[in-house]
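Only one protein chain is missing; all other protein chains are in place.
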Amino acid sequence: MNKLILLRTASAGTLESSDCVVTVSPAEKMELEYKGANSAVFAERTRQLVDDVANNMPLKAHRYLYRIRVPLR
Amino acid sequence: MDMSVNSLGRSVPMYLPGVGHFSPYTSPFAMLGKPAASAAPMQLRRPMPARSKVVADIEKAVELSGLKDGMTISFHHHLRNGDAVIPMVLGVLQKMGFKNLTFAPSSIPDAHDCIADYIRSGLITRLYTSGVRGELGKLLSAGEINIPVVIRSHGGRARAIEEGSISIDVAFLAAPACDCLGNITGHTGPSACGSLGYAITDSKYARYVVAITDNLVEYPLHPKISIPQHFVDSVVCIDSLGDPKKIATGAARITRNPVDLRIAKDSFRLMKASGIVEPGFSFQMGVGGASLAVAKYLEEYMKEKGICGSFGLGGVGGYMASMLEEGLFSTVFDVQSFDSAVTKSMTENPNHIEIDASWYANPFNAGCLVHNLDCVILAALEVDTDFNVNVLTGNDGVLRGASGGHQDTAAGAKLSIVVAPSFRGGVPSIKDKVTTVTTPGETVDAIVTERGICINPAREDLLASALKAGLPVADITELKKEVEKLTGIPHPAEYDYDKVVAVVEYRDGTLIDTVYGRK
Partner (left out) sequence: MLYIPGDSPGMIQHAPVFGADSILLDLEDAVALTEKDAARKMVACYLKYYDFKNLIVTVRVNGADTEFFDDDLKEIIPCAPAAIRIPKCNGPQDVLAADRKIEALEKENSIPVGTVRIHAMIETAVGLENAYLIASACPRVQALTLGGQDLTADMGVQKTKEGWELFYARSRVVVAARAAGVDVYDTVWADISDKEGLLKESKLIVNLGFTGKAAIHPDQIETIHQAFMPNEKEFRKAARVMEAAENAKKEGKGVISVDGKMVDAPVVARARHLLELADLYGFERSGS
């Protein structure tokens, strides 16, 4: 299968209650930024989730900045 | 620090440096039914007769009070987030060069982040309060400031004052209406706040009382006097006690959130099934959200069946005041008024009675009102499978709440119902162990969530009634698992157990838990 290359920043989701906004953009290295009300208690799980999804996608080079924002309390 | 493990398995200090010795919590009524201990002495004063106690400014009142470094000052929090008095007085004290004071307000309004600055500056080196929020909460929980902090319930604070554990040297009492000899009331004036319940207790036991007012009325204040002149030493007039819009807000409206309404409806159904809603029943409603919405269903039912209750109690908001007006309760006992509708009711309705904190909830007097309460609805930040409740710290371990009347009403009421959504912001509310125990599970009869009603196993009678009425009863451990399936299991916050940030007293003076600094 052809590998995908990330060309530009894209985002999905909203800041409505219980939702989150995920933004993916090209970067120097793999990075995860997770901000918002419950970010402390779910940081590890989120990192794992992002890794799993990223590893299962045919991405050409795993160098992206994943920014996840959760609504503030 | 010497620690001991109390009956809930929580580690608490035996001795808090800068404060004194404590006993660990054993059970809700362990300290009651015994011969009386001695009370703190009340101050006798011998001033020369005078026709006015008005002094030029706060500085002058402070000089006259004999306040020295290391002494204890107190305030009430009836002006809520509209209060300008606490920052004003602390500012003056700082300028006058005071140090090492014990700051002992009845609670700290959210808005007063400045307290943190006065702690950093060394003005305040000991804190006694019912609650800590905002910047101050974050600061304390970060372990950045190392001062002893004791958190007490409203009843517990009254007890502590009456027994002398809190020895107030100077009480600075914001007085919405005051005359030149110090008769005070809270239900009239541009900064009217309704009941002065917490202030009344301070006025009786403080060594020196300063009334601060923006509304000096002609002598004598009438018809209502909440604090009589013989407890007041000086009167200071200032331009404004604060922001009236934030003091007496509009009445909290019943929530429209369908999840909260579901919780409220099921809570009411539990009340009904328990048989407690009968003529002569007494009730304390919550302040907002689901805990207030229960009142809507209760009101409908009481009207339909023509039931009149004996008394409403609280923490009184507009909804309770309107139920009084509709004749659904014979009386309302008010220790703190939340909005302008309540203040109006207090002024106009003789059955709306002002009470002080001791009358309300002190477990060490001849009989406080919470001990006669039939039913109370309480909120929670967290609960655990032993039915313990946390209203002090968030799931990140940061101080963000107040003990308030929680422990007192839960212990006293025949039916104590705690309401909480099963998760908030994706984080479950039901834990194996709450971060900080405020109210022990032994005093909690039921926890109502939108996904089920959990009944304390010790209440077999209540469980039987709930099942008979076909209510959605759930096992709390099963419910916890179910919620975790949806949200995942949150990673617990990490604490530095060498940093004791605050101790939490139970209403009888024993220690129920300790708050540690975040790592």
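Should a chain be cited, it is by its letter among A and B, assigned in written order, with residues numbered from 1 in that chain.
Quick note on the criterion: a residue touches a chain if its C-beta (ideal position, glycine included) is under 8 Å from a C-beta of that chain, and two chains touch if they have at least 3 such contacts.
Bear in mind the structure is a predicted one, so any value in this text is a computation, not a measurement.
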Options B:Arg262, B:Lys344 or B:Arg459, residue touching the unrepresented chain: B:Arg262
Contact residue for the chain not shown (choose from B:Arg269, B:Arg451 or B:Lys480): B:Arg451
Absent chain, residues of subunit A that touch it: 12-14, 16-19
Contact set of subunit B toward the excluded chain (per top definition): 256, 258-259, 261-262, 450-451, 470, 482, 485-486
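Note that only the chains that are shown with their structure count from here on.
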Subunit A residues within the subunit B interface of the complex: 17-18, 37-38, 40-45, 70-71, 73
Subunit B residues touching subunit A - in the complex, by the definition given at the top: 395-396, 425-427, 488, 490-493
